[in-house]
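Removed: one protein chain of the complex. Kept in place: all other protein chains.
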Amino acid sequence: MENRPLEYDYTVAKMFMLTTIIFGIVGMSIGVILAFELAFPGINTILGSGLAEYTNFSRLRPLHTDSVIFGFTISGVFATWYYVGQRVLKVSMAESSLLMFLGKLQFWIYILTVAAAVVSLFLGETTSKEYAEFEWPVDIAIVVVWVLWGVNMFGLIGLRREKSLYISVWYYIATFLGIAMLYLFNNMEVPTWLATSAAGETHIGDWFHSVSMYAGTNDALVQWWYGHNAVAFGFTVPIVAMVYYFLPKESGQAIYSYKLSLLSFWGLMFVYLWAGGHHLLFSTVPDWVQTMGSIFSIVLILPSWGSAINMLLTMKGEWQQVAASPLIKFMILGSTFYMFSTLEGPIQAIKSVNAIAHFTDWIVGHVHDGVLGWVGFMIMAGLYHMAPRVFKREIYSKSLMASQFWIQTLGVVLYFTSMWIAGITQGMMWRAHDQFGNLAYSFIDTVTVLHPYYAIRGVGGLLYLIGFVMFTYNIYKTMTAGKRLDSEPASASPMGA
Amino acid sequence: MNKLYLWGIIVTAAMLGATYATVGYQKGGLNGDIINKLAIAGAVALVIITVFVVIKYVRQMQTDTADGELAEESWDNIGEYKNPLPFGWAVIFLGTMVWGMWYWVIGYPVDAYSQIGEYNEDVAAHDAKFNAQYASIKGPRLVEMGESVFLTECVVCHGLSADGIDGQAANLNERISFKSVKYAIDHGLTGKLIGTEAAMPDRSGLMNANNNYAPITDKEIDEVSKYVADGFKDKNSAGAKVFAGTCTMCHGANGEGVAGMAPQIDGWNSQLIVNVLDYGKVGAIGRMPVMDRLNSKQKEAAAAYVMSLSEGK
Partner (left out) sequence: MFHWLEKNPFFFAVGVFAAIAFAGLVEIVPNFAEASRPVIGTAPYSTLELAGRQVYIKNSCNACHSQLIRPFKSETDRYGHYSLSGEYAYDRPFLWGSKRTGPDLHRVGNYRTTDWHENHMKDPAAIVPGSIMPKYTWMYTKMVDIDTAFAEQLTDAQFFAVPYNKPVPMKELDVDGKPKTKIVKMGKSIAEANAMALVEAKDIVKNMKDQDIKDAVNKRGEIPEIVALIAYLNSLK
């Protein structure tokens, strides 16, 4: 082992920090537009009816989901990996010019991929499968990016000086493997150009069009095996990787319990995949697949809560830190929202509850208390923690960070409470029969009642977006105007007033 | 009491209040529906459990201190305690696993449950209740029931005021429009308005008995269409004469219809409307779809409602 501290090289981490922020703004702005389009449908033609094809709700919705998932979240995962990975493995990117090159290559191919994805979705080129909308050329590019990341990850691991892998690394490895497996199988599709010779042609229609390998119920099974676990390995596993590093590091506390980390990790790995059936309750998949999905969803509460509890207990006796640091607040509240959504999910996975919740805004509420309160908070906290160490400057403003925290918290609360009420209301109205045994409500009755909730959700989302812009500004000022640091802070990140 | 618990109670109460308000909204509240009750119970449990469990840990942040034996390793200066598993967590984890296995193998083994079976039972119960409570209602109650059918099934085409939304579907406040009569004569009709295949001939098959059985003329078509659409009022009009010469033999002297021959056209009758719902209709305006999701009582009720709109005319 070397004596002098390592100089870590954050070039690639910085690149992905930038894209995290850019795609965050893009994706969330589209989210806010979507939210207001449902409250005030006139906004569908916001750029005039000539452009309505590109600005209406249905064309923009996949752009929102894919830009926050494959843009914001995945960038956040890469950015934190290229920071955390080096540090917990005790090896610098600068030590291998090959890994450095591959990291940069990964970034640039990623940029091209995202650009292609955005353009194709705007044009309506989608396969319709949620979170797997892209046609095969984009799929291939995504696979290339992913493989490059894997090579980098295992390259760094191969060079490591720390013999034993830190918990965060477990979770990053799982992210890599999980997404790789899921993405490949769910995107099995036959490009149509392979079949055009039967008509004596070499080329018919769009060259990038494809047909899914699976049909109907089978396609649904594979898609939700993917969809459910994409949530697992995109919104849960890598975010847990982040909290396991950033919370103890920022607070200077040791992890509460190794055993708890261990059981939570392997429990999560084992249980998660079995629960996908909860997206298909009361559908045409066999009853036993549905029951299995429900049962494992309940079991899943425990390994999920295990990590959150481990984090909360890591802060045992450290309330003064929670009170003083908005950065730690983000992580503590994030863990709390993680607990909330991993209890809400299993409750919605109970068949009788799902009978009401499925297809309604209650699901959308569940999604967003997870993604806003947990994924968003953790990624921002990670970047805040990284900024002083990467840019060697103090965080520009603590008070700005504190206001951001409260604004966004209010935003999340407005979002999920309004959707909770909207969803239960709508679900119950769909089921209601009147005094004559007829359906009590026509469909449109169940739409117009939602108007106030859609408006409140829009406001909540807007607050969250405003908070994100404040975050962006704070990071930008940190880079350019933060007070310079002579040495790296050991734990608590220094912040200007 | 600690401030935190107070907050916990406030947050919980607010969420539950919101849920309560949601339920209060509904026609019939929880409606005696077990699914509604379980969903609400789930929502309530979610809030209470999360809030109070988190408070428990926050209390530990406030009052407890970190301790335990540190592991020898540390990563980037992050240490790790060798603390045991939190007891409650471990027990519940084990418990849910055992419960899961039990449910799977013994409780509800693979084929013990069928959602279609459950559905069939539910429908049977609903139908039995429906037959017991509504099979014999008539008069104003039947009209009321019909209104309820109309509001969920028909408004999308016929509009809230049943006027047909600017000619996109039939205006049900009157029996028939000029345009539709004219269309029937011009093109004939091959629907099942009287429940049989009996067809209305097109203009080439309509002869005027007053006029040496010559085919009906454009002028006569306009006249008779006006007469019918106006509700057979002006008995001295040219249209009335045409009607008597051409249409009476099938539709009756005043358009009251002839059983097995042709439908009533001077007003609605229940069977006619039920036939429209059973078989649909294609006419001047477009196509009226078959409404086969409705049961016979609902169709009868819808008919009663439509008739009430024009008081039978």
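To keep things simple, chains are lettered A and B as they appear, and every chain counts its residues starting from 1.
Quick note on the criterion: contacts are C-beta pairs under 8 Å (C-beta built on N, C-alpha and C of every residue); 3 or more make two chains touch, one makes a residue touch a chain.
Bear in mind the structure is a predicted one, so any value in this text is a computation, not a measurement.
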Q) Any idea which of A:A13, A:V26, A:M93 or A:V222 touches the chain not displayed? A) A:V222
**Q.** Of A:A94, A:V143, A:I204 or A:A492, the one touching the omitted chain in the full complex
**A.** A:I204
Q. Which listed residue (A:L6, A:A94 or A:L165) would be found touching the missing chain in the intact complex?
A. A:L165
Q | Given A:L47, A:A324 or A:I444, the one touching the chain that is not displayed | A | A:I444
Q.
Suppose we count only contacts with the excluded chain; which residues of subunit A make the list?
A. 37-38, 41, 44-45, 49, 52-53, 56-59, 61-62, 124-130, 154, 157-158, 163-165, 170, 173-174, 177-178, 181, 185, 190, 192-196, 198-201, 204-206, 209, 211-212, 214-223, 225, 229, 262, 266, 269-270, 272-274, 276-277, 279, 282-286, 289, 292, 355, 358-360, 363-364, 430-433, 438-439, 443-444, 447-448
Q. At which residues does subunit B meet the chain that is not included here?
A. 115-116, 118-119, 122-123, 126, 152, 156-157, 160, 165, 168, 286-293
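The definition used in the following text is that only the chains that are shown with their structure count from here on.
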Q.
So in the complex, the part of subunit A that touches subunit B is made up of which residues?
A. 87-88, 90, 162, 164, 166, 245, 248-249, 253-261, 263, 267, 282, 287-288, 290-292, 295-296, 298-299, 301-303, 305-306, 309, 312-319, 322, 336, 339-340, 343-344, 347-348, 350, 352-353, 355-357, 417, 420-421, 424-425, 427-429, 431-442, 444, 449, 490
Q) Where on subunit B does subunit A make contact in their complex? A) 15, 18-19, 21-23, 25-28, 31, 33-36, 38-40, 42-43, 45-46, 49-50, 53-54, 57-58, 60-66, 68, 70-71, 73-86, 89-90, 92-93, 96-97, 99-100, 103-104, 108, 110-111, 113-115, 126, 129-130, 133-134, 144-145, 148-149, 151-153, 155-156, 298, 301
